[in-house]
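Worksheet: the structure to be examined is printed underneath.
The full complex has more chains than appear here; those shown keep their coordinates.
Order of writing sets the chain letters: A, B and C. Residues in each chain are counted from 1.
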């Protein structure tokens, strides 16, 4: 059963909101896919976003995972609403190294007051994808 | 009872590791205090680190909270060891707006294999501090 | 600054709600202290609540930690409201062994729609208390 968006312009609204996030621009992140209850974000591993071993900083992995999760929620709220992260947990599974990162966010449960989301982040190396993080959290429509 | 550092040079080691994190440099973050089982990091709210409403992006709040927590753990491990975040949860309490942010990380339990940590992040406005986030997670010495 | 309860009968309301939780009765748990933004619950370690090594099951530690956190939130909501756990994370710090357990719940941030809480659980051995778990989560007034 596919979730039903209540905002017919949700794709545009997600794109507009994404473009306003300076942090996403700083990270070189792009919106790769938006559909009802789902959002995919990609980002390079810029030198400016690394930690002490040269891998992507956990904050970059968190940034795109949290954003993919949040925008998956935004696809399911009423027009004119925005979303905020209330809480988010990340389990890091493997070092964030490679050509770039991809975060896939999805809605687990879209309530009226709270939206529970998950995101998986992958490191991309040529054709291979390595699962590097799993996020689970709560998004609030405002 | 104060935790006992096993590495007499822990302050230098924390400072060296911090300086190597390009993400912290990008964020303009600085190490404000390091003591046994505790670390304080400050950061401005750069335009490049904001979200769509002009507040600090949750990823910046996460970045300095996670780093303060991780470095509080690094003060208690053996010389030559490093630390990695295994998992971290953040609850966001209030919008991240103001002159800057301050993260205070501390060790709850320093085990041999796992170190459980907490961090609180505050928004600074003149002399006022607003509690904007609480983090709890697990750090692994490697 | 102490949080201000809006329900003058909050202590009675917490006690009535607690008494209706069959799970708390099954666990032999008792309400040890209730004040504005704070709740303490104690429980024995019944054989029926143990795991495979004879220690208290993580679910018992979770049960009293979650309840202490939830009831700390209930002290701060309007009369006639109830509370539900939206999400809760537990970090286990040490084995749950001893004469009994004590959970101390407190409110970090009491919002109108969401209340962020923490709880610490201790194992009691004679006069000694061992910190065995830290919980952080979100409670929703309904």
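The rule we apply is simple: contacts are C-beta pairs under 8 Å (C-beta built on N, C-alpha and C of every residue); 3 or more make two chains touch, one makes a residue touch a chain.
Here the structure is a predicted model, which means the values were calculated and not measured.
Colleague: Of the identical chains, 3 are shown; go ahead and state how many the full complex includes.
Modeller: This structure file describes a complex of 4 copies of one sequence.
Note that only the chains that are shown with their structure count from here on.
Colleague: Superimpose the Cα trace of subunit A on the Cα trace of subunit B, which carries the same sequence, then give the rotation angle to the nearest 5°.
Modeller: 180
Colleague: Between subunit B and subunit C, what distance separates the C-alpha centroids? Give it in angstrom.
Modeller: 28
Colleague: Mind checking the centre-to-centre distance between subunit A and subunit B? Centres are C-alpha means, answer in whole Å.
Modeller: Distance between chain centres: 22 Å.
Colleague: How far is the middle of subunit A from the middle of subunit C, if each middle is the mean of its Cα atoms, in Å?
Modeller: Those two chain centres are 33 Å apart.
Colleague: Residues touching two or more other chains, restricted to subunit B: which are they?
Modeller: Subunit B, residues with two or more chain partners: 89, 91.
Colleague: In the complex formed with subunit C, which residues of subunit A make contact?
Modeller: Its residues touching subunit C are 86-87, 89, 113-114, 116, 138, 140.
Colleague: Touching subunit B in the complex: which residues of subunit A?
Modeller: 17, 20-23, 25-26, 47-52, 57-60, 62-63, 66-67, 82, 84-92
Colleague: Residue numbers of subunit C touching subunit B in their complex, please.
Modeller: Listed in rising order, the residues are 89, 91, 93-94, 108-109, 116, 118, 131, 134, 136-138.
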